[in-house]
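Incomplete set of chains, arranged as in the complex.
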Amino acid sequence: RLSVTTSFANSGLAEVLLPEIQKDTGIAVELLIVGTGQALALGAAGDVDAVLVHSRAAEEKWLAEGNGTHRREIMYNDFVIVGPAADPAATAQTSLATEAFAKIADTQSAFVSRGDDSGTHKMELALWASAGVEPAGDWYRAVGQGMGAALNTAAGMDAYILADRASWLNFGNKAGLAITFEGDPSLFNQYAYLPVNPAKHPHVKAEAAQKLEDWLTSPRAKDLIEGYKIADQQLFVFNATDK
Amino acid sequence: MNDILQGLSQAAQLVITGDADLVEITALSLQVSLGATVIASVIGLPLGAWLAVNRFRARRFVIALLNAFMGLPPVVVGLIVYVLFSRSGPFGVLGLLFTPTAMVIAQVIIITPIIASVAHQAIRELWADYHDLLISLNATRGQRIRTLLWDGRRALMTASLAGFGRAIGEVGAIMIVGGNIDHATRVLTTAIALETGKGEFGMALALGFVLIAVAVLVNLGVHFLSRTERGSRW
Amino acid sequence: MVSSILPLKIEAVTVRRGGRQILGPIDWVLDGQGLTILMGPNGSGKTTFLRVMHGLERVGRGQIAWNAAAGDVRARQAFVFQTPIMMRRSVLDSIAYPLLLDGVARQKAMTEAEALAAQMGLGGLLNQPAQAISGGEKQKLALARALIRAPDVLFLDEPCANLDGRATKEIERILTEVRAGGTRIVMSTHDIGQARRLADDILFLHHGRLIETGPKAAFFEAPKTPEATAHLNGDLIP
């Protein structure tokens, strides 16, 4: 049993991996799709066997509290800035994510923030900070929802939003939105796998969690992950290292 | 378990310190839900009475439909309202999406069937009592409905309160059409969903307890107000 | 006075309920003036027949026709039910209610209702809830509510069943007065003395059929059927 962030589930990768995992290892993975914070909380309570999220600081804090055994990086994808196709803030003309953010703030273009302490939200806040902008005002809408719901809101408001590429590509309600900015390495988004600490919760299936970890870091997983494409775009880059 | 205790103490703390954010979202919750309840009652109560008073071919079918609509999934209602009011939808020009007005509209759709259905049941009993008399007195259809609504007002309060209860606790629809935007459309339930997503279970429960307290207070208030004019029989 | 809603023509009317034919076939014409008393044992169909005339019962076969040229016929009738139907209102509001339906101003309706209530001996109960008053008081209320619109045709179903001697006398006086004013009255009763006192003519129902009709004198002095004879003597009907 694995709790994962919504952005991972929305990417559609899970639907590719799960049947293969079942085939190769015999483990029937049950996915709980929740926010990053909730995913970690479920792990801390011992209600799942492992967690797959992307929010480094929170993960390390979680480990420090003795909730898990270790952190294993699996893969990364990247964030993109999605906005009105007309790009009123001209973010496409910038080369750095921070500049793009600064332009959005300058032009007071509507911006939807996840506002839910998720990995994406933390990334967004970090970007505002390095852009030297204190995001506030009518144009800045903190919605407090999951990735998909936030995208729906942005679509409804014709607003900019920071999204992970996978969620965006899989998103069905694109309305008038398009990617306006992408490619800055500072937008990389690292996913990590964290097994729950069996010393704290003796009932967790540590063995299965270990097996799953082995599989996720295997060449077989690499092929599948890197081969997963939507609209001819590769979404994830496998970067697991040997222990 | 701890979370629950923590939630209770956090709730007490928020209330005692009169937390500004809490006051804001609670006020919006009440405003949206009471607004929706009033509008839905204005539609649903006469509709329930109308269904009790009229015999027509499809009556049983309409009533079954109404009962089924009590179960309208909020998410679906939210989606439909979203589609209708989104920029590309037919009412997009009104620019109501992500405003409290849109939330009220969604809630009205959700709770009108509940109010109408519970009202219909109450009025049906009263109509069984009054039937012969009102027919004999040659009351028009409108007069019958008005008489039943007035004489059954105590039971109809339960109908409206059922609607209010559903509205104040609802989250699926208003999340979609309101967007849970901070300082604009965030209400208690969407705030709870947010805290839950963050894994802040204590805070989520605290807000939940505040919500329950608000609902209890509204119910008690209405009951005690109506008590002053209660009939002598009960 | 506008043209009368009478005659009421009843042709071959039958009523079925619960798998039985409980009324009819009945042929009868209600016309002219006066007070007709409906008699018959329990379950013979008196209530059903009165309700059929007033248009409250779905009939199986047959025809019921008022003088429809006279306009809205229902508004010019009134009915006093065997079991008084009490609204969840005060005594005064209950009596005024029919006037309010007619669009009479509230103030005026209340004044009229108050006067009528006093005449009926309900003066002291105006603000009591109608559902809480005594059985006899409810019957008086129902009668007042029926009279307040001064109907052309008045149906009463055992209106004095729960009344004391004094109230019965008073109601009989009022009915005689109303009849003198031109109101056509049809009324059921089990009280043979009352029938003798009030009736112009008698209808006798048995097993849902009108087996005897005619002027009072003939009925009481020489009933034509053995059923009526037995009924008047309080015997088992053969």
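Order of writing sets the labels: A, B and C. Residues in every chain begin at 1.
The rule is simple: a residue touches a chain if its C-beta (ideal position, glycine included) is under 8 Å from a C-beta of that chain, and two chains touch if they have at least 3 such contacts.
Here the structure is a predicted model, which is why all the values come from computation and not from measurement.
Summed over the whole structure, each shown chain label occurs as follows: A x1, B x2, C x2.
The rule is simple: only the chains that are shown with their structure count from here on.
Chain C has its Cα centroid 47 Å from the Cα centroid of chain B. Taking the mean of the C-alpha atoms as each chain's centre, chain A and chain C sit 81 Å apart. Mean C-alpha position of chain A lies 36 Å from that of chain B.
Looking at chain C, one finds that none of its residues touch two or more other chains.
Of all residues in chain B, none touches two or more other chains. Across the interface of their complex, chain C is touched by residues 129-130, 132-133, 135-140, 143, 147, 151-152, 231-233 of chain B.
Against chain B, the residues of chain C that register as touching in their complex are 54-56, 72, 74-75, 77-79, 81, 85, 87-89, 97-98, 101, 129, 131-132. Those residues of chain A that touch chain B in the shared complex are 34-42, 115-118, 141-146, 149, 152-153, 155-158, 175-176.
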